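All protein chains but one are shown in place.
Order of writing sets the labels: A, B and C. Residues in every chain begin at 1.
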């Protein structure tokens, strides 16, 4: 069924246009790099960026998206609140959401988590090791016990999130910190995955293991045709029960 | 240490002043009934209501509150957003929060959960049985395997909340529904407990088991002197590590 | 990939041969009824029963099984301990396990849970309603908000299990009880699903919703190619780190 999944890859897409170092690594944007990889696995991928009308996230685009991947960093506050609410509602209705790295501070992730989503960070290109702690989870498919990112921005605990429904990865950093790096959540009918790695000045989104995890996460977060939910006042079923007795 | 806990009991306090049936059951307000009981167990209790300045929830009141209990129903939208943000921040800083019954739709609960918190409801005075599913949890202290509420408003699944960190109670309703009725969450440094029972036109907050659960929940949700959290840019610890090698 | 999944359907297969009422409902055994349905969805299904040599669960059979479904009731104690250990090890190595109804008291389920797995029961043919509480979970695919079993054996809380990693279903019974009816667990690299419905004297395993859930659970519990785990003494990686500095 994988061939029919529709992914929307959203990118703030500012760093790549203003910073030569970033542009050297992601000449067409982080979104283009990830989209190209996902397409190579058979997924249908649409891209959207902050500076498009409605940030490229119109009701039509969202209605057709099975999974939305989110990368933002410097312009979280420029994402309009009505678009955030639209994405929020669509996640609760079943669309998967994958939040990458600095997206921890995006409006949509904070809206879904209900906490500050704050953390520690340090940028000195230290080594990161990402350990699999739930090896039977489909997001760990195809990985070894750990993989390394040679140069990473450190993110450290306390990561102010709700405890994940399932914790898949924990990161080790050379400088002495740990981090819950792969966090799965059910929210409404949607599934949310936060994945720590990724930075605009390191070629992390070219790394095979990182792309593998994102691909796995798309499949895990894909919508299912679950029950149609009804809320509000509910009819009296007692007569039916009494008559059945 | 129980004697030093400071509880703030918040009530919308509108029904009791406009509806004779409600006033007959809670002549001084739901908050007064619960506060009286809690004081009888040795807790210090302050009350606050919607129509006080700042809804009675000034920074000073919140700073002195170990646990806040919330009951609201008809006027959720009249709670000002800046007060909601103040309470939210205080919960993340460690204050316990106990949300009762129709408080599921309060701004503060929705803010903390990140979901709609919607549910099914029906008001026909049917019987509810509240079953303990985690019998070693301190919130179940002193209870039997279940207790009954003779006449209750039904709340039914799907309850649109994140899966609780710990599920303590599940309700059975005569009409055919079930509900996750006692839900524990860690959010930031604070602890949140949602408790389903309670309605303005039934004497549920006079019932011993209900009052016992609220009292237990106050003790469970009380703040602890945990670590002082630091967020943001983090210094380089590598030199220390290298020098220690 | 569904076509390549290999399911082993295990049945105690005693009631069907000794009790005419059971034989009337499941003339070739509960295993045959479930197997036939699963084959119709494209799964490869092998069956095994208690009275076969090694209960039909030889190392070869288990090695080739992606998912094992377990139904037992009256003869749990006759399952040999070495076969239980073999199944246990295979689950930890990644095989999915689906435990049905009275299998809650099987040696393998108790071994994996670490608790008594005891519960309340009553057999009077009362109505059961199975509510979906996690509507985005793949095991709820294709269901409505609830489905009913017209005549069921009641199972009631307290169900003495570890809190499930994910709770998918909660049952309501006409007589006044509730039950956590669909419980997901990760254990080792394997996934375990306990599903409450099913009884030898009711045609529950002919019911479409029940068969749908079992089919969904097979796909959810299917093994993934996760990391090869190494345990025990671990080499010193410091030299590598030092040389990389």
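The criterion applied here is as follows: contacts are C-beta pairs under 8 Å (C-beta built on N, C-alpha and C of every residue); 3 or more make two chains touch, one makes a residue touch a chain.
What you are looking at is a predicted structure, and each value in this text was computed from that prediction instead of being measured.
In the entire assembly, the chain absent from the figure touches the shown chains A, B, C.
Only one residue from C:24, C:63 or C:124 touches the chain missing from this view: C:124. Touch with the chain that is not drawn comes from one residue among B:27, B:42, B:144 or B:235, which is B:144. Which of B:15, B:55, B:73 or B:189 touches the hidden chain is settled by the complete complex: it is B:189. Although one chain is not displayed, its contacts with subunit B can still be listed: residues 94, 127, 132, 134-138, 140-145, 165-166, 174, 186, 188-191, 223-230, 241, 244. Counting the whole complex, the residues of subunit C in touch with the unshown chain are 92, 111-116, 118-122, 124, 126, 154, 156, 158, 160, 162-163, 165, 174-177, 185-188, 227, 229-238, 241. Seen from subunit A, the chain kept out of the figure touches residues 129, 131-135, 145, 156-159, 163, 166-167, 170-173, 176-178, 180, 242, 245.
Here, only the chains that are shown with their structure count from here on.
Contact of a single residue of subunit C with at least two other chains is seen at positions 132, 134-135, 145, 166.
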